[in-house]
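Structure provided below as structure tokens; questions to follow.
Only a single protein chain was left out; the remaining protein chains are all shown in position.
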Amino acid sequence: MDTHSLNRTRAGDHVLLLSPDDKRYLVRLTPGARLDTHRGYITHDALIDQLFGSAIKTQLGHAFLIVHPSTSDWVMHIKRASQIIYPKEIGYIVLQLNIVPGARVIEAGTGSGGLTLALARLVRPNGKIYTYEERDDMLARAQKNFARAGVLDVIEMKQRDIRAGFDEKNVDALFLDVREPWLFLAQAHAALKGGGFFGALVPTTNQISALLDEMNLRADWTDIQVVEILLRGYKPVAERLRPVDRMVAHTGYLIFARAIRTNPETTFQNQIKLSASEEA
Amino acid sequence: MDTHSLNRTRAGDHVLLLSPDDKRYLVRLTPGARLDTHRGYITHDALIDQLFGSAIKTQLGHAFLIVHPSTSDWVMHIKRASQIIYPKEIGYIVLQLNIVPGARVIEAGTGSGGLTLALARLVRPNGKIYTYEERDDMLARAQKNFARAGVLDVIEMKQRDIRAGFDEKNVDALFLDVREPWLFLAQAHAALKGGGFFGALVPTTNQISALLDEMNLRADWTDIQVVEILLRGYKPVAERLRPVDRMVAHTGYLIFARAIRTNPETTFQNQIKLSASEEA
Amino acid sequence: MDTHSLNRTRAGDHVLLLSPDDKRYLVRLTPGARLDTHRGYITHDALIDQLFGSAIKTQLGHAFLIVHPSTSDWVMHIKRASQIIYPKEIGYIVLQLNIVPGARVIEAGTGSGGLTLALARLVRPNGKIYTYEERDDMLARAQKNFARAGVLDVIEMKQRDIRAGFDEKNVDALFLDVREPWLFLAQAHAALKGGGFFGALVPTTNQISALLDEMNLRADWTDIQVVEILLRGYKPVAERLRPVDRMVAHTGYLIFARAIRTNPETTFQNQIKLSASEEA
Partner (left out) sequence: MDTHSLNRTRAGDHVLLLSPDDKRYLVRLTPGARLDTHRGYITHDALIDQLFGSAIKTQLGHAFLIVHPSTSDWVMHIKRASQIIYPKEIGYIVLQLNIVPGARVIEAGTGSGGLTLALARLVRPNGKIYTYEERDDMLARAQKNFARAGVLDVIEMKQRDIRAGFDEKNVDALFLDVREPWLFLAQAHAALKGGGFFGALVPTTNQISALLDEMNLRADWTDIQVVEILLRGYKPVAERLRPVDRMVAHTGYLIFARAIRTNPETTFQNQIKLSASEEA
């Protein structure tokens, strides 16, 4: 392995450029192209074959640092038309939904594709993200985001009203980012493997209540968890350390659950019979 | 692929058992073994070849649900001797440090191994977690946790005082969970690839200041981010929705940065020369 | 004015005793009485004619500090049978409801009387707190708390189902700490002066929605504000500064509004007529 080349940018690489004043540019290096910034321009040719972690100047003399984009950078840099799910929520979703290499995951709706993209990077090489979206304009935008991020190989996009159900069975996890997730619990349950991981994000407390209500009625979900995650940034100044002045107060509430074969607490007798019939 | 068998527990599987009152048991199914709970016992033989998502009763008649453990479950169930890093922080670390399948990551100290275990599950099949720990008792406990979780194949444990530096070069990311992370910035920088991802967790504000101070002095770190993450749970009751009464107020502060070839803002001339000499 | 005597404890004074390990005892100094603590006892006679801010030892040699109780101390030391409203909420209520010396305030239900007591201390000498409570056991306990705190002179207690309305008119502010505050909006409005301050505390989001719903229907409330207040404590250690491990995640949501003569946005024509008729 040639360590030297590993440390240098190549045509086709995605790189993140950090300006002296903390602006961020995520670009795919393309011979002949040019990056225009608020501090002047840099040709892609000048950016190619540079050491990662080094700086390069615009024609105006401003030094930009060349680094790799993180999953967070990818999420924050997608072209978006809708409210995105932030890295603070995505990270927790990854751990709760047991997203690991090889996992098969359904997601609806696709939206701008930020969560899709993050999950796609984590299920490689053998996993798959099946993402459903009704609106073609959203799907078209998301596809561009996926193509740019080079994750199309692990994503399957479906333009579909999920009322009709999902094509896949026995998926490991399923996430709903839709207005009325309670309408699709039967479909979600049918697609998940036994004990599979369910998650949803909703912005309002009324939606939480509606979802919990339906879950209780259905009696085939357990280990229900409702949380919200707050991230507070600090000004990184050693001798005057303090939180930033303002923060995001709300992205959405996260609800997690596991798909079971009816809840034994309320309907254990039915559950036993159901299991027996399934084996027949 | 036999879908039927996929949905059934087999000897050797790790399963999570959920009690009627929300207790959780993470067990590896072993023929002949017995699980003793606060609600009676279940033999492992009875747990084998059951449908995931189904329930099984203890000899006292209490129904336990059988599901898969998530990464969060693994982290929360390790045998621990020290303060652990919680899933809310681990999830964000995953996204900020660009943990993806194939990543090579250094971590110190190992502690009880919760973060190690979570990262190990995500870098498979070709990645590697190099974890450093000075205390042999901690390392022994962590090794048991790794063995139980079946992740020893992607973890390399090293009993070492990291003052002497790390063995690896060009790693993608490096995380420090030690008392005085500022003492090891040179060693961390030497191990990271150019632009590589650095993270640290410290419990006190004094430690944040000390770390920021040293980072500024060294001038070879950028994109410094200091955050804290608060997770607030809600009682999952549709008609009386409200946050739980008490919550964890503090785990630790997270600091992230990227390793660069000196900071161009302050020492750009030096930086140019340094880069040039590296190419010689 | 005899400064000397001002600084010394006298029989009848309320004093707060702080133990070496942060326990707190709020006592009224009574000749002949004895304070029994987890670290031994102190006679009240020994506590009388001591300098405030000085220490006194139990018979076991443990030194307790003698200080004045604050309004927060009074609230936290009442005998309670129900969930109390914490100082963090009471302080904000004081500022939002314009509680000042001389204010006339209605409150229901009394509960353990913590909020009542705090408000009573602030409306002196000419103000009055009218507190309504249906349950006689609650009212009896509250009365003891008021007597102990010496605030009975500014409190009027009424055992009453508030469905029948309040006796007072033109009060400056009104606060509801009841399960279904939306049932009493007409009664509250009738008791408040024009533009008067309304507040309520409810523990669940469903109750917020029900209250907002009814307020909108009635169209005679404005400037509606819904907030929650989080207080995070820090361990007061200079060289290892950090938040405490756990905190109260939820006391309740606060809702504030002003009583108006119908909302001009939706029903301005009606409002004009109503005002005119009131003047007739």
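So that you can tell them apart, the chains are marked A, B and C in the order they are listed, and the count of residues begins at 1 in each.
Here is the rule we go by: contacts are C-beta pairs under 8 Å (C-beta built on N, C-alpha and C of every residue); 3 or more make two chains touch, one makes a residue touch a chain.
Source: prediction; values computed, not measured.
Residue C:V94 is the one among C:L47, C:V94, C:A108 or C:L176 that touches the chain missing from this view.
Residue positions on subunit B in contact with the hidden chain: 205-206, 208-209, in rising order.
Taking the whole complex into account, subunit C touches the unshown chain at residues 3, 6-7, 18, 20, 22, 51-55, 63, 65-72, 75, 87-88, 90-102, 118, 121-125, 169-170, 193-197, 205, 208-210, 212-213, 216, 222-239, 241, 253, 255, 258-261, 264-265, 268, 271, 275, 278-279. Mapped onto subunit A, the interface with the missing chain covers residues 203-206, 232-233, 239-250.
What we mean here is this: only the chains that are shown with their structure count from here on.
Subunit B and subunit C have centres, each the mean of its CA atoms, that are 45 Å apart. Centre-to-centre spacing of subunit A and subunit B amounts to 19 Å, using the average Cα coordinate of each chain.
Counting partner chains per residue, subunit B has residues 205, 232-233, 239, 241 touching two or more of them.
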